[in-house]
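The complex appears here minus one protein chain, its other protein chains still in place.
Read from first to last, the chains carry the letters A and B; within each, the first residue is number 1.
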Amino acid sequence: MLYLQALINGILMGGVYGVMALGLSLIFGVLNIINLAHGNLMVIGMYLSYLLFVLLGVDPHLSLFVTVFILFFIGFFIQRFILNPIIGAPEEMSVLITLGLGMIIQNILLMTFGPDYFTVDTSYKLSSLMLMGLSIDVAKIFTFGASLIITAVFFSFLQWTELGRAIRAASNNREAAMLAGINVKKIYCIAFAIGAATVGTAGSCVSTFIPTSQGAGILFTMTSFVVVIIGGVGNYLGALAGGLLIGIVEEFGAVLLSGSMKQVVSFGLLIIILLFRPEGLLGKRSEE
Amino acid sequence: MRNRIYTTIFFLILGILFLGAPLYVGGYVLEILIIALWLGYLGSCWNIIGGYAGQISLGHSTFVGLGAYTSTLLFSHLGATPWIGMFLGAIFAMAIGLFVGFLCFRFRVRGAYFLLITMAMAEIFRLCFEHIDFFGATVGLFIPTIKGPTAPLIFQFQQKWPFYLIILVMTAAILLITFLMERSKIGFYLKAIKGDEDAARCLGVSATRYKLLAMALSSFFIAFGGTFYAQYRMYIRPDLVMGIHFSVEIVLAPIIGGMGTLFGPILGAFLMVPLEELSWLLTDFLKHSFRMKGLIGLHLITYGVALILVIRFMPYGILGLLQRLKGPWASNEKFVRS
Partner (left out) sequence: MKNQRISRRTFLKSAGTVAAGVGLNGFPAILRGAPKEILIGAVHPLTGLVAEAGQMSVWGLELAVEHINKAGGIKSMGGAKLKLIVEDSESKNEVGAIAAEKLIRKEIACLTGAFQSGVTMAISKVADRYKMPLVVDIATADAITQQGFQYTFRVFPKISNLVRTGIQGIMEVTEKGGRPIKNAVVIHISEFTAKASFDIFYPTCEKMGVPWKILNKITYPEQTMSVASEVSEAKALKPDALFINCRMRDAIMLVQEMYKQKFDVDGIFGMVASGLADPGFHKQGKLSECVFNACPWHDEVKPFALKVAKEYEARFKKPFNMNGSHSYDTILVIADALERTGSVDKDELRKALRATKLENKTSIGGPIQFDEGGDNIGAGSAIVQIQEGKSKCVYPSEFALAKAIYPAPKWEERR
């Protein structure tokens, strides 16, 4: 019974992990940037939802439209002014720059909001569905639903819009895309912006059941990387599958080991995959 | 020849100034010096693998923590003096470092993925130590204060200046080791590997072996810094001596000061630490005069900005930039790798 509960919780969380990973997969896959500030962008999303909830009373699952907008601009700005100038540089550079970026974001949030935790006290915060002795958080159900919708939107955008095609082209072969007349720099900005916006919505969703604090960024970043690597960089379906897998694995880890150790399981998995199958479970071996 | 004499005199004077510091600076400044030297020491150890070998690791906090925990546990459970405990800690850390390095380098893990693996390692160790009661879990370990004439034998001093001298000697030692390594065959090969690993391999350089050596050296020596911290603060806890946040702190000084340069980490540390104190003072001032809640984290924002600026405009840090300005390379060449 305990395991069934863990399975359900894992699937519900997995949806969010998938969304987080989609954004990173896009950034990592298209721009070849190891975005260590990814989790911090998600935390910005959490704070935005908190503010909108407290000031205007809007539920985070609805206010995520606003969050998407704001984070899109933030992401665009970051790529345009900070990351575009180092296109073509070795990966370590992007790592260190996004590291600095993450520090800046985290500490601006710290200075603005202080080190305390904030909770979004929605009306359904204490509600849970009781099914056959299992308790399922209503907040997590809403979040899972939102994750599915966001994922669907993300996929359709990449598959069926011209912009989406341009992004995919630029990720495959930068020079060729440039030759085809695509403004690669602008595409990069839009890609990063989409990545940021996507992970921001994940932040909005989880703010309903995870306390908002400036320090949560690094954990989210690491989890996103675990999912992306496991699913395969640039493989969006893999990101989803990876998300569900990690969600379930973490919940089982919490039951078998203890709540505080569940990240150890996913980090351990990350190391194993990076060593033995770096292209991910669903990825293909690439020549580059 | 004259340059040599000037440089030697310069360093001699610097050395005397540093050595005599406890005599003419107050407790507060001495504290700052100790922290700066300690950070510089850690950065210099990291520099061996990160700067010279070009393998950026965000997991070196683990080795510091392992050093601290090993000597502390040996002391509290077996009464072993930390002077010996720190060597055991260093050996243990080196073993872990070699293990991780072996896994990564043997499997030809790319630089970026090596970074991710070290990050994961750092967090795994931190979480495990937070969870296991024997290591003190999230509560941490206190080192009982022992006073009296035998205290120095167990690495405990009532005053600050012995600690200062110890860290000074440690820093000088690691600088010497780095200097010797730089000029030796090892340094030469590491430079080749850092420049272009595949080409180096083609020329017969065993990249794996030398990267492992760098990993072993850096993890061995950085562990001593852990024991020093434990004995100085008399208290350790996983989130203080392990984990990604601490790793980032270690790495900031060498990056800003200059990766792969001898004095880069020290310079970086001596820039960062006073900066932190200044932002403290600023926060205090604002708190008292304007009743503001305080600017906690201001110095960290400054680090972040500095990091971005440095990577963007001076990818090899301050000293790196100076070195290249002096060298035959054009100053507008940004990146070595093609």
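The rule is simple: a contact is a pair of C-beta atoms (placed from the backbone, for glycine too) under 8 Å apart; a residue touches a chain by one contact, two chains touch by 3 or more.
This is a predicted model, so every value here is computed, not measured.
Across the complete structure, the visible chains that the omitted chain touches are A, B. When the full complex is taken into account, the listed residue touching the unshown chain is B:233, out of B:201, B:233 or B:324. Touching the missing chain, out of B:19, B:80, B:98 or B:137, is residue B:137.
Across the interface with the omitted chain, chain A contributes residues 2, 5, 9, 114-117, 125-128, 130, 135, 137, 209-211, 215-216, 251, 254-255, 258-260.
Residues 24-29, 31, 130, 137-140, 142, 144-145, 158, 233-235, 237, 240, 281-282, 284-285, 288-289, 293-294, 296 are the ones on chain B that touch the missing chain.
Here, only the chains that are shown with their structure count from here on.
Taking the mean of the C-alpha atoms as each chain's centre, chain A and chain B sit 31 Å apart. Residues of chain A touching chain B in their complex: 34, 82, 85-86, 89-93, 95-97, 99-104, 106-108, 110-111, 114-115, 218, 222, 225-226, 229, 257-258, 260-261, 263-264, 267-268, 270-271, 274-276, 278.
Touching chain A in their complex are the following residues of chain B: 56, 103-104, 107, 109-113, 115-117, 119-121, 123-124, 127-128, 130-131, 244-245, 248, 255, 293, 295-298, 300-301, 303-308, 311-312, 315, 334-335, 337.
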